[in-house]
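Showing just some of the chains, left in place.
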Amino acid sequence: MDIQTQQTGKATVVAISGKIDAMTAPTLESSISALIKEGCVCMVLDFGGVDYISSAGLRVILASAKSLKSKAGTLLLANVSGPVKEVFDISGFGSVFTIYDSVDAAVAAG
Amino acid sequence: MDTVRSILNLPATLDNLPHALAFAENGAEAAGVMPKKMIGLALAMEEAFVNICTHAYKGGSGQVELACVTGSDPFPRSFVLEITDSGPEFDLLSIPEPDTSLGIEEREIGGLGVHFIRHFTDHADWRRENGKNILRLILNLDAGGSQAKAT
């Protein structure tokens, strides 16, 4: 798993690539926590490069969303497709999160 | 049809997950599991494996054993992944499905593991044998078939 962070206006775009599994999820969790601690309130997770996500990854997303919400912030998801989309769908994440077709669309909505 | 059986037995630790996944994927590929089912197998197996690492050996260490089996009764046309631990009796499949319709606030963090196992296999079952938990994940080899699910 690889994580790239970039500030676009008020949004922090976190581009993730590779596999988000029980081994790598803790790394994602601490990267996101650090950003929230630094004051980020509008975060866009870009899943364009992610080819695998297990429940350990979903747990990180859910925890991050809750954490941001408690600070009146927001978590936006972009570029969810293929197997990652299937995992989101069967987990009911489709109804919990709005998923944007592109990072730009997510940033504009944020 | 001959039964083909490969077994991997390793310490139940999270850092063994990649090796366990590679073993299961190699076995499934050799058995002829369709590529599009591979990621589902990985997801189901990761959930079972991680549960064992996290919950089966409270305060101690233990082993987890994976067996890739093909050509065996009662699933001769299926790929069977058996996941065995020596922890206390526990049937993961007895856990109720999570409510996936809840909003962020109400959602439990976790509880999705069993759901993935049910969703991404054609059939899954559990038994207790010789002081061990044996979880079987079963994938049909026939393109459109759902033979295992029917049993």
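Per-chain numbering from 1; labels A and B assigned in written order.
In this section, a contact is a pair of C-beta atoms (placed from the backbone, for glycine too) under 8 Å apart; a residue touches a chain by one contact, two chains touch by 3 or more.
Please read all numbers here as calculations on a predicted model, not as lab measurements.
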Whole-complex formula, using the labels shown? A x2, B x2
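Operating definition for what follows: only the chains that are shown with their structure count from here on.
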Subunit A-facing residues of subunit B, complex: 14-15, 17-18, 39, 42-43, 46-47, 50, 53, 99-105, 107, 109-110, 112-113, 115-116, 119
Touching residues on subunit A, where the partner in the complex is subunit B: 21-23, 51-52, 54-56, 58-59, 62-63, 65-66, 69, 83, 87, 90-92, 95-96
